[in-house]
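My questions all concern the structure below.
Removed from the display is one protein chain of the complex; every other protein chain stays in position.
Which chain is which? They are A and B, in the order written, and residues in each are numbered from 1.
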Amino acid sequence: MVRTLQIQTGHQGMHEITPLVGEAVHGARVREGLCTLFVQHTSASLTIQENADPSARHDLEGWLNRLVDPSDPRFTHTAEGPDDMPSHIKAALTSTSLSIPIVDGRLALGTWQGIYLWEHRTSPHTRRVVVHVG
Amino acid sequence: MVRTLQIQTGHQGMHEITPLVGEAVHGARVREGLCTLFVQHTSASLTIQENADPSARHDLEGWLNRLVDPSDPRFTHTAEGPDDMPSHIKAALTSTSLSIPIVDGRLALGTWQGIYLWEHRTSPHTRRVVVHVG
Partner (left out) sequence: MVRTLQIQTGHQGMHEITPLVGEAVHGARVREGLCTLFVQHTSASLTIQENADPSARHDLEGWLNRLVDPSDPRFTHTAEGPDDMPSHIKAALTSTSLSIPIVDGRLALGTWQGIYLWEHRTSPHTRRVVVHVG
């Protein structure tokens, strides 16, 4: 089964999509299998991070924002603004695809794991994540 | 087939799990297919690295330890100690899931490739890696 999720991202940062992915898995009625996510963009990405304490995601975002300096004068890909090139770099350092086993009809996530679409642009976007369940 | 590996990590660093994954693949009796690994934690991760010369892994770990400064005063997620937030960052920069084709009943790894569970915390942990073979 393949389904495409559309996610409205209002701002830069991690947007949790665990419930949306869980629904897609439930709809596929697969007891044991594999769920693969693929983001169809190069300035947004996927990550699995702690879903309990938001300070972990806050610090992760802050750290990555400091690692990739948007005012780097050596960037040439700047037509769409100073957040464009850092977005491509952050996407390359995180994940375009992720695979999660399905056990007993549910995603085999660890206790503290959530699935996040990571918007790297500062303005709102509509992002597409393709979900394959097999 | 889905199987969960439990790995005792005595210390920070890369723990080779190639033989454990190879056994799971052998047990699944699949001639051609795909083996997917998923780590159920956000402060440990997966990586495929050189299994011949340990100096490559030593240098990789040292480099990543210098990239992510545990004494960064901007970290707020510090309740579990100074290695907690760097662990989440290192996990986000490496892999939560990995997929390796199976050919002739064996993992199609390159000559110098080993599969590693990368423990990012400094204290020992029991880590769970879910193996899906399809």
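Just so it is clear, a residue touches a chain if its C-beta (ideal position, glycine included) is under 8 Å from a C-beta of that chain, and two chains touch if they have at least 3 such contacts.
These numbers come from a predicted model, not from an experiment.
Participant: Check the options B:4, B:18 or B:49 and report the residue that touches the missing chain.
Facilitator: In the complete complex, the chain left out is touched by residue B:49.
Participant: Per the definition of touch given earlier, which of B:17, B:44, B:93 or B:129 contacts the omitted chain?
Facilitator: Missing-chain contact among the listed residues: B:93.
Participant: Have a look at A:9, A:36 or A:113 and name the one touching the chain we're not showing.
Facilitator: A:36
Participant: Which parts of chain A are in contact with the chain that was left out?
Facilitator: So the residues of chain A touching the missing chain come out as 2, 36, 38-42, 67-68, 72, 74-77, 85, 88-89, 91-93, 95-97, 99, 128, 130-132, 134.
Participant: List the residues of chain B that touch the chain left out of this view.
Facilitator: Chain B touches the missing chain through residues 32-34, 47-50, 53, 55-56, 58-60, 62-64, 66-67, 93-95, 98-101, 103, 108-113, 134.
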